[in-house]
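Omission of a single protein chain aside, the complex is shown with its protein chains in their original locations.
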Amino acid sequence: MAGNAFGTLFRLTTFGESHGKAIGGVLDGCPAGMELDLPAVQSELLRRKPGQSSLTTGRQEPDEIHWLSGLYEGKTTGAPIAFIAHNQDARTEDYAHLEKAFRPSHADFTTWAKYGIRDHRGGGRSSARETWARVAGGAIARQFLAPLGIEVSAYVERVHDTGMVSVPQFYNREAVDAHAVRCPDLSLAESMANKILLAKKAGDTVGGTLVVVARGVPAGLGEPVFDKLQATLAHALWSLPAVKSMELGSGLQGTYMHGSEHNDPWIQTKEGEFETTSNHSGGIQGGISNGSEIVIRLGFKPVSTLLKTQDSVNEAGEPIQLEGRGRHDPCVLPRAVPLVEAMVLLVLADHSLKNNSAQL
Amino acid sequence: MAGNAFGTLFRLTTFGESHGKAIGGVLDGCPAGMELDLPAVQSELLRRKPGQSSLTTGRQEPDEIHWLSGLYEGKTTGAPIAFIAHNQDARTEDYAHLEKAFRPSHADFTTWAKYGIRDHRGGGRSSARETWARVAGGAIARQFLAPLGIEVSAYVERVHDTGMVSVPQFYNREAVDAHAVRCPDLSLAESMANKILLAKKAGDTVGGTLVVVARGVPAGLGEPVFDKLQATLAHALWSLPAVKSMELGSGLQGTYMHGSEHNDPWIQTKEGEFETTSNHSGGIQGGISNGSEIVIRLGFKPVSTLLKTQDSVNEAGEPIQLEGRGRHDPCVLPRAVPLVEAMVLLVLADHSLKNNSAQL
Amino acid sequence: MAGNAFGTLFRLTTFGESHGKAIGGVLDGCPAGMELDLPAVQSELLRRKPGQSSLTTGRQEPDEIHWLSGLYEGKTTGAPIAFIAHNQDARTEDYAHLEKAFRPSHADFTTWAKYGIRDHRGGGRSSARETWARVAGGAIARQFLAPLGIEVSAYVERVHDTGMVSVPQFYNREAVDAHAVRCPDLSLAESMANKILLAKKAGDTVGGTLVVVARGVPAGLGEPVFDKLQATLAHALWSLPAVKSMELGSGLQGTYMHGSEHNDPWIQTKEGEFETTSNHSGGIQGGISNGSEIVIRLGFKPVSTLLKTQDSVNEAGEPIQLEGRGRHDPCVLPRAVPLVEAMVLLVLADHSLKNNSAQL
Partner (left out) sequence: MAGNAFGTLFRLTTFGESHGKAIGGVLDGCPAGMELDLPAVQSELLRRKPGQSSLTTGRQEPDEIHWLSGLYEGKTTGAPIAFIAHNQDARTEDYAHLEKAFRPSHADFTTWAKYGIRDHRGGGRSSARETWARVAGGAIARQFLAPLGIEVSAYVERVHDTGMVSVPQFYNREAVDAHAVRCPDLSLAESMANKILLAKKAGDTVGGTLVVVARGVPAGLGEPVFDKLQATLAHALWSLPAVKSMELGSGLQGTYMHGSEHNDPWIQTKEGEFETTSNHSGGIQGGISNGSEIVIRLGFKPVSTLLKTQDSVNEAGEPIQLEGRGRHDPCVLPRAVPLVEAMVLLVLADHSLKNNSAQL
């Protein structure tokens, strides 16, 4: 209940701080008998790795995953799957000046207010480093969902004021990863990269939006009241650092439409499938997937850590000048892509297992 | 896990269908010894009542609350508080033509896909009628939070294309309820009402946005990883019907800013309080409340039930013409105000109890 | 988390006090599409009803069940099933003298210590009256489990010092209910009845033991570590009032055996089934059912409410004389039979649903 676990039947617990010994996770509830492709998990982790390009933080972590339990001869056994990565490039000295300081728009003050104690080194538990275990868990979820035909892919749609104007759609990983920015429109991607590098040069940071699409989701996932599919997706996605907005299907634009425009008409295809001819609903109706693509847009704020000097106060209430030090992403979006996918995958795996018990 | 309960320590379970015998809820975990103002709960329910103005559905339900348990001599005892309202104005005959039909953008198809059976009368469990119990639970949460200085208030910000342009702020209930639309800007409210009535006349519906503000929330609420305060708020709010978008603090606009503009600088007030001089964070940093106002904007789609004829299909896949019948809101926003407040109140009450165990 | 709900996927929440308006429950997670035999549920409730014989409390409650939600045309819909019974024969005046008193071995003192307030009338939430909703929930579980071939039956094995010496076995309801004591050995049952009436005449009470057997449970139910089948059964059964002991399979006697005697050898039957030739394990190995009968013995204490005068103290710490008033069972065992069955049924239904997700 202290919020370090997510999911009900497919449940991930994470642990570890930015500058502690290790970060890791325990995935409980993955069905037995699943062949797990371990290198595929590692390769997903590399998508989130710091230091992968000039657009991301310079911290160098191999982020090699160590599997501790739950597998036997390459298959899941129904036992909890535990995994860790050792922290290696923690530069604690970079944070010494922050021990008592409150960085603007960081968790420093709030952690202190809540717990009366905080591990200031690299943000401790509030560091984006915690998300490593989410990506590992999400990668297992992906392998669980793949045979069911479910795919999840995200891409960067906008950086600062430079963005795609086309309707959100599913892009495969090859298209997304073709540019380090992870925008499938390569010429826009290049412009976005320039925006990021410009901000970085100025010691500043930028935000933007990202789109995630799940396709192949069968009709029937989601619980109709408090655990609507969009509600658990929202829970999952808003638990990521830096999220400022979320839109489902037609999103904000849909709120300007009339019902007669917004409604998605039902037809039956020649193959006997039920389909809607538009997808303003974003694949979810009454909290339950309807078989269409699930389409979500997320807004991310500009990263709070700057390489500029900022005014602030310390625990004693004294005004201080915060130097801009440490290694941080000038824009969270490229590395957010695997995080967002992971959270959506975890949610879909969980609802998929729940759905095993919906009908007699 | 079937999603009819919300919260961990302050936990509401709801039950009942639109056209069943009764709707109700059980609130478990409300601390003992709290004097409960029962008429105040009833008056909150009246804010959500159908038929309260020409802007809302014509269904007439007294929505009188019956308290079944958990109270002794006007005080909570620590036992679960159960309450129900009997359904009275259900016109099942209005729904006979829908027994096998899938209304566009409703839960008809998805419920059938999930369960293989559905109570089509009035949408069954997917009806907005279910939210009655949420408002009752939220009203109890409000009374729990009031002595802690926590207040929650929502208002309609925009209907279709008519909206307020001022920065979101806290308006008290008197200001909000001064007009049936629940927009505190009375002249705009009148324009909004006209928009709604115009749509209604055309058998159509409109959407818009709503703002909810929580003030007096002490620093420290929220759990730092998966149960960040915004994540559980998102879970709560996205579980409401018709939500299409959510923004926290600076929201979508914040994603266009640089970090150096967006960061909220810390100061210490003369009274020794820590405060930020701006509130782009929307009152939450690192998933934990920072003492500032929590500010959230929600977009609602236009209601899916129209009084126009629409094309659709039935369970057999046959094309049908859906007549526009039944009694429904032409715009969900005025009645969404108490629902949104209720969900925020439930979340804050739950986090408040959790926080009792954060420190030694 | 305040403990008024039980189960994970098949989850029962109960509410209501002995002398409140109503008692009831909400069952969430029962799969959709199950035809529910409502009179069968009512008849199970009659087995637990007070006033059914001279051996039980004289309180007269019709205990008629009112179904509030979750059913449509006689079938479950996947929505929560809510049900209540109105309290009718509450004689609050019988409890006036207890308002500030602590009855020995009752929940009076502990409730007051925990909550600082208590509804003293009939024991409030601690009354055995709360178990009404458990029997209703268990009756639904029974109907869910029956098509899977799972049956659960309990019987009274011993009252005070009069008891069966034969090895525990499955007796069907006809055999169990042949005598009001619910011991299938009719001549012993008569002796037990005399013991109870003798105690009752003396204003005193007696305890004893009860055996519950589940048969037809397929191998594979139960989770291997903290939620072993016996662990959740223990949780369920020890949540019943007055339980003092529990034994599984060979029980206490098994602790006097050597491993070589106690081990249950495996064979394969001609039909290709795996079976053990003895059942000291009581149907559970490593926390998971093995296909044999699950056999549990429970000891119940003599009821704490006496019709004798007893010494005690009140909230002010003053010595008082407690008159023996009110209407209570002189022996809990005959009415405990349906309670015990209900709890075992709820546990098996929950594990059965969980098992849907154990393997790919």
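Letters are used for the chains, namely A, B and C, taken in the order the chains are written, and counting of residues starts over at 1 for each.
What we mean here is this: a contact is a pair of C-beta atoms (placed from the backbone, for glycine too) under 8 Å apart; a residue touches a chain by one contact, two chains touch by 3 or more.
Keep in mind it's a predicted model, so treat the numbers as computed, not measured.
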| item | value |
| --- | --- |
| Residue among C:Ala22, C:Leu71, C:Val206 or C:Ile294 that touches the chain left out of view | C:Val206 |
| Residue numbers in subunit C that touch the chain omitted from display | 1-6, 8-9, 14, 102, 104-111, 113-116, 123, 125-126, 130, 158, 160-161, 199, 204-209, 219-220, 222-228, 230-239, 241, 243-252, 254-268, 272, 274, 276, 280-281, 284-291, 299-306, 308, 310-313, 317-319, 354-355, 358-359 |
| In subunit A, positions touching the absent partner | 1-2, 4-5, 8-9, 11, 13-17, 20-24, 26, 28-29, 32-33, 66-70, 72, 75, 77-82, 84, 114-119, 124-125 |
| Positions on subunit B where the hidden chain makes contact | 1, 9, 29, 31-34, 78-79, 224, 353-354, 356-360 |
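What we mean here is this: only the chains that are shown with their structure count from here on.
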| item | value |
| --- | --- |
| Distance-maximising chain from subunit B - centres being C-alpha averages | C |
| Angle (degrees, nearest 5) of the CA superposition of subunit B onto subunit C | 180 |
| Subunit A and subunit C, separation of their C-alpha mean positions in angstrom | 46 |
| Gap in Å, rounded to a whole number, between the CA centres of subunit C and subunit B | 39 |
| Subunit A, residues touching no fewer than two other chains | 1, 9, 224, 354, 358-359 |
